[in-house]
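Only one protein chain is missing; all other protein chains are in place.
By letter and in written order, the chains are A, B and C; residue numbering begins at 1 in each of them.
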């Protein structure tokens, strides 16, 4: 922590803050420059992270030096985390493609899509049973029945299932019926939910919030890991910007940035990011080229009648074509599909 | 709903979509222009809000015409909603000032601040018992004990109490101990929590999400009201933008915009928006001048030692001075304090 | 300047950078903490502002301590700058209201509006002769003839004239015909234009760019002042955010922030910020309450037929009503209108 004083700060101001820092058990080093006095705090200054040092008299600015997270960091663990879900390893050389409908609708549709995405090479099945919808008048998902349909699809295809939890009271059900629990973008800072899923070792796919910084994203992952659950995957799914031509702005710079700062696998969801099916293929390819460990792609056999996000869903034959193209990109960056 | 076709759309494309609309029970009107064909959907087209019409062949764009909300709208209720909390009316001529510490810490500090803000003219007491913190290592609030301290402060001062709920499993406790339940910015789209507080008639202070549009904000309010709870107040608390000089960018244009679109009271929180105590006073005054119905202001007797957000807290004497200035502004816009 | 090294940095890394700093003539102070080594640069480290220190081996982060501007800062000049334009003083106790049409259209319309805004109490006349339009097919302004119409309006009403320059080749014409030269938001970082207007002492109204930070805004003002022209006024006119309900998001926090950092007058333009005439009055009042030194307001006698931005223009009678309301707010914050 670096504390810079205003040119008008008095010696009393500097002593007053120094005393407080010593009270907190910290060592300090004072530099008196020509224009400003600076205090450097030595040692683990994380306890200062949320101390309101900037309100002390004479203080101009306070700058943190250490990253506020620990367990998610590359410094803490240098090798990549590989999350094992049944016999699928996420975060290794092979890229994990998770595909399926936005929302689970009917049993036969769900099972049908599962068979099709499997045939095309997908390794996991996605599907929403509980849907967080902007409007209370939109389809809210089938709930428990939706999870049952996914479980049935898994039984028939062997594909492990990813589904989104909305309510901490549903944890037991998800532990039983899903293979990966998804925390959606709108709940990235629903800390009670993070604590809840942190209490088990069930794999968690944590989506980045619409306006979450890289730092906040990693701190939300830290919530889960600090409760004991190390099986966390990060998912970039577009951030909110001024641009309205697509639903959100997919931030692919986050891939190398997250891989540098953290050891966790990074998945990319081009479907939700763009909200337009015809942008999914180029961005899926770009994500692999930039180093993503996996993709989350919406596939629907009849997008025109999908109850949720049909605009961004690929038809199965387009998904199949995409998988062929992705394989080439994977090869070009020394990965497998 | 207005559907515009591409110049390359065929008659089949137009018929195919027209058939689908008729299937859904909607009347249509087709305009064939020189460059484009347009279908206008007549009647209540809200059922189309989440139909993926843009994936139909030949469609260029789909534009919604009706606002997607109903119960929160001025069209639905022309007069202002006034939320009654004990003997305090929020949304009427008198401006409601809600003040207190960010987080509840010790009983005597909480009660002390309550007495001071009351003496300065505040009408309600705020205080966080459960704190949504970006880092798992930050102070997470006293929990149930914090609510008890607030209840004690209310007993001694008579000030009704506003506190934030984080977990739907805590509803009973909040119904018993708080007078207004706050839904924080990070939970504005925690729809399970919205549904939960919508099931009672306890007043709810709904904060705008960091990246929530006016439209999404009103739809979250609609979630609560559509479940039966009409006692909803909207709170603008700053949005996330590229500017880093303040924590968030307070969006005061939202005040007249929300008052035009909706009948609900609008409260402004300049403390969280700016994160800097010395910006609170000018923005509090601006909020009243722009038509806000109330203010949420952080006050702490010893900001240097506050466990949360000390940077933005006013000392009691500064809050007292501010109340005197606010009274003048209120008078200038024909309101009372 | 504070340079933080990675935990993996070697002594060689630290020596290598220390040498470079000494080469540049700077004194350094090295702190060796438990997790990180830190170098503090003492003295005027502005010469480091654009040195790529972060590419040196082992460097984790580089943080600037001194503000990068000098002449615009409160530190440099503690008293408020008051810009004198004929007999109007901008930046003093009296609030300067600048009103008029977005674009100059016809002579009689321009002169008519000038008379009306003067009657309502405006102190200066605004009007665009050269219009920066997003589309090449939109009305681009009358050009030189527009400046002549404004000059005629000044002759008849005595109101000094504000008009926007787009091209450095037009400087002479603006020096002759305008009383304040406006640099528009899109040209805030057109540095050649800033240098050009910096070479004279003609007052300049510098608008904040759509995505300009407070820091960049002040540095653009510094461009002008560093060339010799001290008569600079800052104008907040809304920034670009994700919100689409209004054209831009008016950032009123910028008023107290700019007044704290700088001695220059701060003007607010609620018309361009919102793009909606019915939001202009509440935000104009809010701006005064927050401490603005002036307002820029669009007024048009027939908004329905305005060639530019009719949506946001007030009719003269509404402007007159607004002036009465503004006077009350001004009084409440101890200013005059």
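In this section, contacts are C-beta pairs under 8 Å (C-beta built on N, C-alpha and C of every residue); 3 or more make two chains touch, one makes a residue touch a chain.
Since the structure is predicted, the reported quantities are computational estimates derived from the model, not experimental observations.
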item	value
Hidden-chain contact residue, picked from the options C:214, C:307 or C:333	C:307
Options A:173, A:286 or A:305, residue touching the unrepresented chain	A:286
Option touching the unshown chain, where A:8, A:84 or A:253 are the choices	A:253
Full-complex contact with the absent chain, from C:8, C:84 or C:138	C:138
Omitted-chain contact residue, chosen from C:74, C:115 or C:186	C:186
For chain B, the residues touching the chain missing from this view	2, 4, 7, 29, 31, 33-36, 38, 40, 42-44, 61, 63, 65-66, 75, 240-242, 244
Interface with the unshown chain - residue positions in chain A	211, 213-215, 239, 241-246, 249-253, 255-257, 260, 273-274, 278-279, 282-283, 285-291, 325, 328-329, 331-333
Where the unshown chain meets chain C, residue by residue	20, 46, 49-52, 54-56, 68-69, 132-139, 166-169, 186-187, 189-192, 210-211, 216, 219, 222-223, 226-227, 240, 277, 303-304, 306-311, 313
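Note that in this section only the chains that are shown with their structure count from here on.
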item	value
Taking each chain's C-alpha mean as its centre, the one farthest from chain A	C
Where chain A and chain B are represented by their mean Cα positions, the distance between them in whole Å	26
Distance between the centres, which are taken as Cα means, of chain C and chain B, whole angstrom	31
Centre-of-Cα separation between chain C and chain A, whole angstrom	38
Per-residue overlap in chain C, given as positions that touch at least 2 other chains	241-242, 244
